[in-house]
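The complex appears here minus one protein chain, its other protein chains still in place.
Chain nomenclature is as follows: A, B and C, assigned in order of appearance, with residue numbering initiated at 1 for each chain independently.
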Amino acid sequence: MHHKASRKQIDTVIAAVRTMGLKAKPIPGSQRTAIGVLGNKGYIDDLSIRDLPGVKEVIHVTKPYKMVSRDFHPKGTVIKVANIEIGAGKRPIVIADLLRGGAFKPRTGPHTFQGLEREGLRLLSLAKKRSGLPIVTEVMTPENVALVEEHADVLQVGARNMQNFDLLKELGRIRKPVLLKRGMSATIEEFLAAAEYIYAEGNPHVILCERGIRTFETATRNSLDLSVIPLINELSHLPVIIDPSHATGKRSLVPPMSKAALVAGAHGIMVEVHPEPDKALSDGPQSLSIEGFGEMMKEIKSLISFLGFDR
Amino acid sequence: MHHKASRKQIDTVIAAVRTMGLKAKPIPGSQRTAIGVLGNKGYIDDLSIRDLPGVKEVIHVTKPYKMVSRDFHPKGTVIKVANIEIGAGKRPIVIADLLRGGAFKPRTGPHTFQGLEREGLRLLSLAKKRSGLPIVTEVMTPENVALVEEHADVLQVGARNMQNFDLLKELGRIRKPVLLKRGMSATIEEFLAAAEYIYAEGNPHVILCERGIRTFETATRNSLDLSVIPLINELSHLPVIIDPSHATGKRSLVPPMSKAALVAGAHGIMVEVHPEPDKALSDGPQSLSIEGFGEMMKEIKSLISFLGFDR
Amino acid sequence: MHHKASRKQIDTVIAAVRTMGLKAKPIPGSQRTAIGVLGNKGYIDDLSIRDLPGVKEVIHVTKPYKMVSRDFHPKGTVIKVANIEIGAGKRPIVIADLLRGGAFKPRTGPHTFQGLEREGLRLLSLAKKRSGLPIVTEVMTPENVALVEEHADVLQVGARNMQNFDLLKELGRIRKPVLLKRGMSATIEEFLAAAEYIYAEGNPHVILCERGIRTFETATRNSLDLSVIPLINELSHLPVIIDPSHATGKRSLVPPMSKAALVAGAHGIMVEVHPEPDKALSDGPQSLSIEGFGEMMKEIKSLISFLGFDR
Partner (left out) sequence: MHHKASRKQIDTVIAAVRTMGLKAKPIPGSQRTAIGVLGNKGYIDDLSIRDLPGVKEVIHVTKPYKMVSRDFHPKGTVIKVANIEIGAGKRPIVIADLLRGGAFKPRTGPHTFQGLEREGLRLLSLAKKRSGLPIVTEVMTPENVALVEEHADVLQVGARNMQNFDLLKELGRIRKPVLLKRGMSATIEEFLAAAEYIYAEGNPHVILCERGIRTFETATRNSLDLSVIPLINELSHLPVIIDPSHATGKRSLVPPMSKAALVAGAHGIMVEVHPEPDKALSDGPQSLSIEGFGEMMKEIKSLISFLGFDR
């Protein structure tokens, strides 16, 4: 709609879309309102809409995602977690282990430790109270979304669940931010379409996270695909962060890849830190020591200043 | 345990395992009972078990799957669906569209047709009543397992949900057969570990299904990995079937790949058939016409006879 | 050209093509002659050709290969090696180690045994004299083509050299058959385009060989892509054989995959055999023993009879 379109004009367009048997979702922006037309199975004749008063243009979107695309929302989305802002022009964030913990853990086999579950959530809440830090934790099934939402500041969807569509829909019904990890062999289009599931259901607070894709290379655990950062920044308005620890599986690669990600336009990084990486029950080889993390943060702060973000 | 081990000897071993703080799961076979020892985080000293009366041998399994492995269950598992038997030395089955239908459909984007859901299940039940054919249909979330179980003869887990562990666990609590599709980039080890989730929870009726893996090749939709058939037959006692329609995405490749799969040792194939493939709402290019299906079946029947199965 | 087109009509078309600044290559078939038009950088206006006497139809080919495509040569090519015929409706061949040996060996690192080179060729010739069997051996560089041609019955291009275009062109200038292995991550289109390099230079005796593609899977050395067999049979007239030993890297998978390949339409298989696989200097785990090979051959002979080929 034109930026001067009136409330009544917007309602008229919405009504016209519904008359066509389709859904209309108004998406208010800072300057103007877009109206998402959903539910069509093919090309729609826009004759009855495009000349209505207040309509600026009709954009036909053939991608499997619409609401998360830049076309619909040219300005980048900023997501609030406690008093931190993530996305668009905001200072990039660093999510270290202090903030993160797995109460429910996705494990390849059923005979491995599956997380402390409810007790884990209780401990995370306690940690939050003591540290004052917000909590990111994974949710694996729709029926636990409400429970996890009570304790977490950000709900994480793991790579294996990127296309667990019922989980995504359930997360679309809450208001807390969701951190959506890219599937191991998901294309960018599938990744954004997964985000669209959450967004279309009503929750616009989606943070995307690249965590490496599966390739033939065996020297690193996965292949960190940094080119998705500028690509997502072109295609979508959602913030994108990087997990170099899981992606590379090697501690020494975490600092250079973290810095590279920020320069490429990432809105944050998420790294594993452990007081004694060699004694960690899992993921030791990829975890930074407290000291190593401190050194990396010095460099990152300097880089962030150079890139033009305050303090 | 020795094949002559008494019930009491088995119970003594189970008790000894539990004393060690571990779980013991008896797995009765046709000739002897195996006892799965689960819950350990590393190598276990078997000193207190291996010399107990009735113990034949202690096998240390380092894989993320145990109960679905051949080591535990040397004889192939046969799964009953209505009056059909799948697996081991049984005549390979052919699952065509008459038997299969999607009430819940996993779609890349949220704005595409998501299936008829409950109404779809009702229609499938009706189709079953009229045709007398058993039904295979997909379930996507733990909370729908009970509902789908009421209508379906086989519950399918799609490739995107292969590591939806809560769904797998829920399917482990029912008694109906589960058709588990391999994830798009799942290794064989991860595939069998996913089956182990269902099996370990109590449901041994798991059918594995290879449906192509994701590679760089663009001439076929996915790359059908037939070498997993003999590999799974070595590593696991579960039956394995092939879906050449989804794997290749090309109708003309379905008959040769179906026959190749059977020769390689597959326990069945699952193919798309459509009365008018060119008018199909989805998956037309990969669907056989009724006529094409008939021609393929003639060849397959002849091949199955050659391979030594009765009509 | 029409099957009744005269020599003069053919020459007139060739001349007309050349007048357009393009190359014309007559490709005689069993029933009619095709004329390949090469050298164009984009779409050509066929106005001056299509109505010439004797012209049946003008087919525009946009693929990077033309002469090896079915469009140009609907009947399958049969290639003669000594008194053996490979391709089209001929009985599938089995290339075992008796026939094959590496004088020049492509090795990942320079410090590993690189083959006996000239001395190796001499030994192969000797082996041929004693056994009466034709020889397949690899050539790695254009300047050795003439030398290898003297000794070999079939010259092999390894996967690493599939796009060594100067080597391919040099092989296009000889008359002996070339066995072209698919590159580790070559698409089918690139594979056929590589064959086109040999064919277009003048040597039509090209045998294609699928040897597994590189994927994320680690349980097999490569992922044997059997769906390329029916796909190549659709797209090209060249024979295609399979190398299940290198593809899988596992002896036990060789017999089932060999049989599957033949059922899918392969014109032959190429397997590693070793008198004492456990003592082999290289590739032991994938080599069949003499006994194992014998058992497989019994099954293969029976399968070949079933498929309708004589003895």
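Simple rule for what comes next: contacts are C-beta pairs under 8 Å (C-beta built on N, C-alpha and C of every residue); 3 or more make two chains touch, one makes a residue touch a chain.
Everything numeric in this text was worked out from a predicted model, so none of it was measured.
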item: Omitted chain - touching chains that are shown; value: A, B, C
item: Contacting the left-out chain in the complete assembly, out of C:T77, C:T137 or C:N164; value: C:N164
item: Residue of C:P28, C:P64 or C:G89 in touch with the missing chain, whole complex considered; value: C:P64
item: Among A:A127, A:I188 or A:A280, the residue in touch with the chain that has been omitted; value: A:I188
item: Positions on chain B where the hidden chain makes contact; value: 185, 214-216, 218
item: Positions on chain C where the hidden chain makes contact; value: 38-41, 63-66, 106-113, 140-144, 160-161, 163-167, 169, 184-185, 189-190, 193, 196-197, 200-201, 214
item: For chain A, the residues touching the chain missing from this view; value: 185, 187-189, 213, 215-220, 223-231, 234, 247-248, 250, 252-253, 256-257, 259-265, 303, 306
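The rule we apply is simple: only the chains that are shown with their structure count from here on.
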item: Maximum centroid distance from chain B, chain identifier (CA atoms); value: C
item: Length of the line joining the C-alpha centres of chain A and chain C, rounded to whole Å; value: 48
item: Between chain B and chain C, centroid-to-centroid distance (C-alpha), Å; value: 37
item: Between chain B and chain A, distance of the C-alpha-averaged centres to the nearest whole Å; value: 33
item: Interface hub residues of chain B, defined as touching at least two other chains; value: 185, 189
